[in-house]
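Missing here: one protein chain of the complex. Every other protein chain is in place.
Labels A, B and C are assigned to the chains in the order they are written; within every chain, residues are numbered from 1.
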């Protein structure tokens, strides 16, 4: 079923395909009175924008957002905020290969099985281009949680991880990989370039931290903060794994090592001596930074031939020509941040629905 | 916000606390005409039941389910199915320690921060006891997808993994760990027993496979099958990580190694030469087995003292007496299976809503 | 589709049939810390209880509610509140007539067309008995909106209306019809008794007023307060019409006569000189009393033979023996009140989600 809405009271719906006239999002339930203009959104889109280095797709889109509704005199009115980004670089190309045969790793075969046919141009709805809509919506969500600071970065590409001893948040925007470790960034230049030249691709791990989340957002069970975040992250194209806090590593710890001991703090809030839980206990935020890790598989569009079948069921080989990200996880960084913002903003509003307060 | 309903058209809502008179679930949207009785549900509850070996909690509950509605002459009527399990072994014990101070790793502090107070008896709503309701609901869901075969097992305890070369599905029910590798099962006896004697606890990884899922269930983006499964699994108590298919390992592969090449099959369906994607491409099932992995953190209730603070904010130490699972992941196996069944049954119904067919 | 959940953040789900072991409701999203016990709910159930006069069904049920979850030390915890009412008077009777042929006006034929079969005992899920669950849930909702005063009454039975000049709210509980006009109440005794003796039944109009609703609850469009209330009321068995404020009468007024002029008030809030709008403008409460009218059709179960067909499609006549309300609208009064409370409580929480405040 084609549910394209995410969120419970702060909801957003996205629409649009890679090769249609535009893509967009409608953000519903935003509190009224928040100052908002295109200038609040554009920087996040620019961060995600293709074509900024040779390590991302060479498709060039200005990705300029227009706000079509929900504003009056520069402030949100509480009604739906419609965001639209026109598609400008839909290079006319020959899609006959993709139309005829299924690209392994792509949704091609599954789409045909589900819908009976598919828009094969540039991936249609499953194009990573859709994530621009999320980034735009996420920029609105950030306004709802002004006290929360969210940042993400790439911690691993093709199995080559950063050294946390060299972690420097100030470095994240100094390289084309959103890499907090300058030495890893240097290595990745070669690594990614080499994959690109081979016509291959690489996977990546993105980590995201939200600080300033007060204790008390979330819910004990089905709408657990962990669960909402996992759904949000796993809804991003190419994502195949999510960890909250220590994630799978926690499964290797003993209880006493996985506990996050508490000590009295000076400001009335407890001081935690560790954060294995990633800022979430029993589905509810603890006041510690919310932390998660997201696994992006390698881009499925590669120039190396892969065995496949045609729509008619005959054996074939396929390569995917065109302009592709050699490592789609890199541009996933602003998308992960956006989804974090959207979930936390929604949870803030849900918390005050049930428990009151601002 | 306390959303205790999961699912989109086949929905279930659970209720109940560890120390109330009963727990239960309401399953709504079940197709009519399915033969159902308590006997279809009980075996799954028995599998999850506490007290079956020294490796699980010594709490003893018969966990007998009663169906209170939604049946007529032994078949589902299409109206809500109310399932109730009475709590029978609520041993009266002294909870004054837990009432006064927060157990690190537990939801105690977060609950107080959210709600202002909490039911501290046996974890209240966040007790793993709630998962019995899920298991009961999952048994109903299985009837909706009779052609799908679902099984889960423990693949790792405390960092000690099975050897896949020795994988034997027939072994899973031959040991108290749901372990498909008999040698690992032997090692785990010592491992878990030793943790138990230390008053400590261990984490675990549970893997789940659903075969017989046809190509075409799921959705391209926000209701991606991956996303629904991630939300479902991450909503289980103590779960901190979810991987679909190769998950984080996919992030370490190159594009050509992560592709699941296709060859023509004899029955008209393609044959896949690998299943890195875990049976899901672009959010939609491919016809391959759906596979996922779930990380359970070590039980937070341990007898080893941990630093904490009291409700008044004073420094303290706490140990958690009582009857606890030394490795809560073990009894997570039937819960993971149940959530898999619930998501797939819901997706089947959603698919036929949009695309027709049975 | 069998959606048995109502509400957006304060949600309730009901389950149960007329002839099963019990019926019930799960209330989810209730704010924490509200004092609650069975004693808060029982009076509302008693008001709806059958068998209190000869003008209602002679089925006798104590309708005693049990709270199975969501409480700790007498206060709501913020987790689901499970309410159960056992069915005690399921008189064993012969349903073979109803099993074989369709009762016109009842859901019998539609159920068979939808589900392929039906629970024909006492109406199954479509029994008015289900409304006891709503009344129980509504009692919880009232606690969420302590400053709102809700009352309903019957304004018309079988076309015989009250005289508003004699309206006396104090009379409502002084007669078996919840009638605010003592003279109408007298007339109705004869009217209803005569219909009962004829084996016939009568329709009724129920009106409901909620005062103390502050200005600002609701939404401009799809979740308009009018829309939510209409959905709530029209979900009650036997209801076929809903009016907000003047309703259809407003369609006969000119604009200047339908306006609710405002004057400055002493307390900072405006004084309205009329309330044609029923306290709702543009979908949002204005601070005036919220007013609506609900049309109940005559009970479809009558002793007068009606032409029908059998399950096999043959012509037949049917009469519906058993214990039925000669005017089901009478016992609709506490149900309408409950639905009003449930909608308003939900809207209060939604309002503070988006706009903050308590």
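Throughout what follows, a contact is a pair of C-beta atoms (placed from the backbone, for glycine too) under 8 Å apart; a residue touches a chain by one contact, two chains touch by 3 or more.
These numbers come from a predicted model, not from an experiment.
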Touch with the omitted chain, as defined above, among A:26, A:179 or A:338: A:26
Residue of C:21, C:182 or C:283 touching the missing chain in the full complex: C:283
Per the touch definition above, residue among A:79, A:275 or A:310 touching the missing chain: A:79
Footprint left on chain B by the chain that the document does not show: 8-9, 29-32, 78-79, 220, 349-350, 352-358
Hidden partner interface residues of chain C, rising order: 1-6, 8-9, 14, 102, 104-111, 113-116, 125-126, 130, 156, 158-159, 195, 200-205, 214-224, 226-235, 237, 239-248, 250-256, 258-264, 268, 270, 273, 276-278, 280-287, 293, 295-302, 304, 306-309, 313-315, 329, 347, 350-351, 353-355
Touch list for chain A against the chain that is not drawn: 1-5, 9, 11, 13-17, 20-24, 26, 28-30, 32-33, 66, 68-72, 75, 77-82, 84, 114-119, 121, 124-125
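Basically, only the chains that are shown with their structure count from here on.
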Interface numbering overlap (same over half, different under half) for chain A and chain C: same
Chain at maximum distance from chain C, centres defined as averaged CA atoms: A
Between chain A and chain B, centroid-to-centroid distance (C-alpha), Å: 26
Chain C residues counted as touching two or more neighbouring chains: 9, 29-30, 32, 78-79
